[in-house]
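Shown here: the complex without one of its protein chains, the others still in place.
Right after this comes chain A.
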Amino acid sequence: MSSIKEITSPSDFSAHVASLPPTTLFVISFHAPWAAPCAQMATVLSTLASEYPVTEPPTTSWVSLNAEDLSDVSEEYNVTAVPFLVLVRNGQTLETVSGSSAVKVRAAIEKHAAAAGDGAATKTTETAPTTTTTTPSDAAPAAATENGTDKEEETSKEDIFKRLANLVKAAPVMLFMKGSPSEPKCGFSRQMVAILRDNAVKYGFFNILADDEVRQGLKEYADWPTYPQLWVDGELVGGLDIVKEEIEGNPEFLAPYSVNLAAEGLGPDTATTTA
């Protein structure tokens, strides 16, 4: 499974670019530490990356850049907001995705990863026309604005549920909480984080305070009125009291998701088991 490499200097970036074979799908993620959605995007991306096996030559290459620190690179790729994803193959930008929609990011990556076919060396620009907007292939029209904080007006319920369906699967264990593991904004969320940490669970999290669409949509999608919500393998386990009871009844309840299993690094900031 692939992992995301954090690149911290322009020269490292150039060197990396130069090293890529022409068939590799190059996934560049631009982030900024002050933008809350970027942490979530990091989780989504590392989960996606882990689904692509490391091959020789590499089918995919995943890098993450701090957009402000590497401002020249940001400018080169026209990064106007964060989080921002750029998909490149053979030096050609295939598509960019602005904003924090996990659905769009996944769709774009899957589309272009698939388009590589069996990695024929002479694959040129035939794969897809260069687009600088998000993938238009979603069924329902979404009047999306492409600003970094992904303020989508009038997103249809279908779109929201599609987004949620992917989000709950962004990691094998997903915690939808108020705040973040390092800064929980609610006692129950804090306790949930502590339980996950005590059980050394590897998990992804989503701060529902930062995204009202998810906050309200997930209540309906899950038919569950409160947060925190713990999802395992795409299914709702429940809130804090349920998780406590499950563990009480079965201390091995979360053992399959523990970091104590042979875990490869999944890139920066995936799931914090230490807050």
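Keep in mind that, in the parts below, a contact is a pair of C-beta atoms (placed from the backbone, for glycine too) under 8 Å apart; a residue touches a chain by one contact, two chains touch by 3 or more; residues count from 1.
Definition applied: contacts and distances are computed from a predicted model.
The unshown chain of the complex is recorded in UniProt as "BolA-like protein", chosen from "Guanine nucleotide-binding protein subunit beta", "3-methyl-2-oxobutanoate dehydrogenase (2-methylpropanoyl-transferring)", "BolA-like protein" or "Transport yif1".
Checked against the full complex, the one of A:9, A:55, A:182 or A:226 touching the unshown chain is A:226.
Taking the complete complex into account, A:187 is the one of A:187, A:234 or A:256 that touches the chain left out.
Contact with the chain not shown here comes from a single listed residue; of A:54, A:165, A:242 or A:259, that residue is A:242. Taking the whole complex into account, chain A touches the unshown chain at residues 186-188, 223-226, 236-242, 245-246, 248.
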